[in-house]
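Only one protein chain is missing from this complex, and each of the others stays in its spot.
A and B are the chain letters, set down in written order, and residue numbers restart from 1 in every chain.
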Amino acid sequence: MSLLLGIIQALVVIMLAPFFAGLIHKVKQRIRGQKGISLFQFYRNLYKLIKKEVVLSKEASIVSSIAPYFYFLPHAILCFMLPFFYKNPPLGNSSNPVVILYLLSLPVFFMTLYALDQASSFGGLGSSREWFISSLSEPSAVLLFFSLCVYTGEPNLKGVFLKLSDELRSLLSEGSDHFSISIPFLILFALLVLALAENARIPFDNPETHLELTMVHEANILEASGKHLFLFEYGSYLRLTLFLSLMSMLLFPFIGDATLYPLAFALYLIKMLFLCLVVAFVESFNAKLRLFRVPNILSFAFVLSLLALVLSMEA
Amino acid sequence: MSEGSSSRILNVYKYIPFTVSSLIVLSLFLLPREFVLQLGFFGAHFKLDALSTFFSSLLVFVSLYVSVYTLGYAKELKGKPPVLLSLTGLFILSMFFTLISNDLVSFLFFWEIMSLSSFYLVISDEKKESSRAGFIYFLMTHLGTALIMLSFILLYLKTSSVSFDSFRGSADSYILLLALLGFSIKAGVVPFHVWLPYAHPVAPSNVSALMSGVMLNTAIYGMMRFLFEFSSSNSPLISLLLILFGCLSLVYGAIYSLTESSVKKFLAYSSIENMGLLVMGMGLANFGLHKGVLPIYSTAKAFLLLHTLNHSLLKSSLFMGAGVVVKMTHEYDMNRLGGLSKSSPMLFYLMLTSSLFMSALPPSNMFFSELLLYKTLLLSLNIKGDSTAYMFVLMLTLLALSGVFVGATFVKFIGVAFLGKPRGAKVSSKPSLTELVGIGVPVLSSLLLGLYPYPVFSLLSSVYPLEIAELNYVPINILLLSLVLLLILAFITRRSKVRMYETWVCGLDEENPSAQATTLSQTYSIRRLFSMFYSTVSEINFDAEIKKYFRSSILYKEEIKDVFEEKIYRKLTAYILDISDHVRRFLQTGNINLYISYIFLTLLLCFIVYAILTGEKP
Partner (left out) sequence: MEKLASFFALMVLVFAVLNVASPFLKFAIRLNMLQSWTLALYVLVVAISSGVFHLYLSFLATIVFKGILIPILLFRVLKRTGKERELDMIMSIPSAVVFSGILIVISTILVAKFGGLEFIFGKFVFVSSLSTFFIGGMLLVIRKVLFSQILGLLIMENAIFLAANSAVTGMPLVVELGILFDIFVSILMASVLLLRIMKSFEDIRVDALEVLKE
């Protein structure tokens, strides 16, 4: 039973990912004064991509055929690892922070290899920039996850979020004073910066342009088409959803068991909608940064997560 | 000597390394756990305890498949192949005896043989470049040997015994420090690494595989012996130093292997990085002992052994692969390679897998051992009320940073050398079967280790007792789930067709292979951000007269130099040369009378020293 509920949770999150990405897109369009796409447009796009044929470059090696799968799979596996709203995810026993972080960089490895595979002169740009951003965000992400682990004293993220949820519940019911405002605040803020950076969002990258001077993510997958593009696109929606979900689990940690399943899900949905709005607003009211300005923001996020770790070591 | 007879001789000699390794395998099974070899008046003691057994079995395994590789690679050897091959055998044998020695004399004897034979192997192709590399190697490795010898002599004076058994728990911290310094020169820990990026690439590839895969392990073995068995106390200062130098090597190796464009030199830098990780792990284990927190100690130790194993497997396979690449194209520079995935798919698959594993991405064996290190760090961070814990914050940051660098390094290697279109180098031969088998064995065993870490781990613990804390990582579940997901994906996308077409070139009709990414462009952004760690010289040349945007040729050259070599070693050498010049002018006047007086003065001095040392005994 608990396995089934866990699998349903993962599948629901996987199915919802294009919706969240579409929502952000729509809100951005509305802010710009456009009418905006339908909320389900991204599902239609994906369906269209599945049906289309794949155009492979003559220079392509096996990397071009396997990289899309290796881009999609780790993200999908991560959906089975985290307790988004139900406390027993099927792979919860593997949710070591390091496993999660490295599973998040496995897709980057394959996507950047894919970029170099077709002898295109654009791929190199994207590949180089992707690692550049990664080199700045990874230390911050490690510190952030470790500060959560040190703060709660749990070795894996499933335990961390369950404990945070319990803490909140005991705070609400009994007014216990083992909680912290500062640490979740710092981590949330740093995570927001990381989510924007790792998902090729403004101010780091613009997901909507195809201009080689500005793009990072798009330059990597320029040659992809058909089902390969489907996998890359779906994978990137999942990546965005994962980062936002991590934030949602910190925002108001409430993780239910079997009886509270619908309630917890509704709460998760509300939090995700809120976070989508936040991301859309941040994207709308900021200009894209020059590439070498990016370290300024990411180094700030790094100091925030460092501060969070220092605080949780003190607590 | 005619062509035919020399190849016939080679055909005999190329079996030497293989024979030696198989002999060692036999001896591992047949030899008693402890034995004495009578060499004239001196009896050399050997003992196969847990640590020795682990390291020597690793040595045997690596040298077996490297020997198989050598069978195919022997034709490529330059200089005098018969001498080279016999010395390779001697090199393997001396490493084996170093690892199982149980007294200081035989340890130092075989250690020296190991250094000398590898020295010859480095300079074997008789070029100017390699003799310079060999000279630096010779100098540094003997500096290390001198320090190790000094620490052994001090131990001997303290315990008045030569046996390792009596050294247990008697090395004070200054002896320990000397020995660790000596071994870290051999391991290539920054700032004593200068020899490594020169010596490893110029040696023939089978030898580089052995040097990086096994010889560095002997240094790690020595450090572990001293740190965990001979040392009398676990001073926090030693942990601090180990962690500091480990961090330095880690970042330094990662950052330089990222920008290096030679297919073998970047692997040498990557070895420095991994040695840094191991030294860091030793520091953590020592810290655990000092604090009395056993989980930290045991997890760190498990990390040490597993990482040594993984690094040996992967680094030797990568070096052998790089050797095959050089053999196929006669080109060291990645920027002239490209498109090798089509000329030799099998080699490409093997290199792709080992690069993926080397980048420590799950579910690889390297990932498992790094996970152990992260676990140790998490355990150490949980210790409250100790300001050394902030040191671990630094370690954590650097570990993550170097992890990204390693990933970028191997994407660069695979992407530039194997993918895309050829950038100029001609492929003249194909890899032979024995070479591919030699590379394939370590890759397959790494795969096995990565997918089934726990059974292999318990197998390892039967040789060397190990315990690890709960890791929260079950690779087999992840694998099963990904298989299921793959099936679903295959079902969803079953109807899509594939069409081959040209790469999009932005509407231009020319095809220009040099428009692809190079090592320089691939690392430009990171290099610019971390510019304080490099000392670079770059220049742009172009014809000044022609229109600004339609230049026919632009030459961009960038040279990245080793910061330590530029800032420390070069200045130190200049200083020493200066001093010796002064001394020479003062001492060496050319007057024979003066020279004779030197001899007498030395004799007199010897008498006086002797008198002082021995004369005043009560």
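In this section, a residue touches a chain if its C-beta (ideal position, glycine included) is under 8 Å from a C-beta of that chain, and two chains touch if they have at least 3 such contacts.
Given the structure is predicted, the values throughout are model-derived calculations rather than measurements.
Chemist: I'd like to know which visible chains would be in contact with the absent chain if the whole complex were considered.
Modeler: Spelled out, the missing chain touches these shown chains: A, B.
Chemist: One chain is left out of this view; which of A:Ile31, A:Leu168, A:Leu273 or A:Val310 touches it in the full complex?
Modeler: A:Val310
Chemist: For the full complex, which residue in B:Gln38, B:Ser160, B:Ser387 or B:Ser553 touches the chain that was left out?
Modeler: B:Ser387
Chemist: Across the whole complex, list the residues on chain B that are touched by the chain not included here.
Modeler: 385, 387, 390, 393-394, 529, 532
Chemist: Residues of chain A in contact with the chain that isn't shown?
Modeler: 136, 177, 179-182, 185-186, 295-300, 302-304, 306-307, 310-311, 314
Definition applied: only the chains that are shown with their structure count from here on.
Chemist: Could you grab the centroid distance between chain A and chain B? Build each centroid from C-alpha atoms only and quote it in angstrom.
Modeler: Computed from C-alpha means, the inter-chain centre distance equals 36 Å.
Chemist: For the complex, give me every residue of chain A touching chain B.
Modeler: Chain A residues touching chain B: 50-59, 61-63, 69, 72-73, 76-77, 80, 90-91, 93-99, 101-103, 105-106, 108-109, 112-113, 115-125, 127-129, 131-132, 134-136, 138-139, 141-143, 146, 149-150, 153, 155-156, 222-223, 226-227, 230-231, 291-292, 295, 302, 306, 309-310, 313.
Chemist: Would you pull the chain B residues touching chain A in the complex into a rising list?
Modeler: Going through chain B, the ones touching chain A are 338-339, 341-342, 345, 348-349, 352, 356, 359-362, 367, 370-371, 374-375, 377-378, 381-382, 384, 389-390, 393, 396-401, 403-405, 407-408, 410-411, 414-416, 418-421, 469-475, 477-478, 481-482, 485-486, 489, 492-493, 495-506, 512-513, 515-518, 521-526, 528-529.
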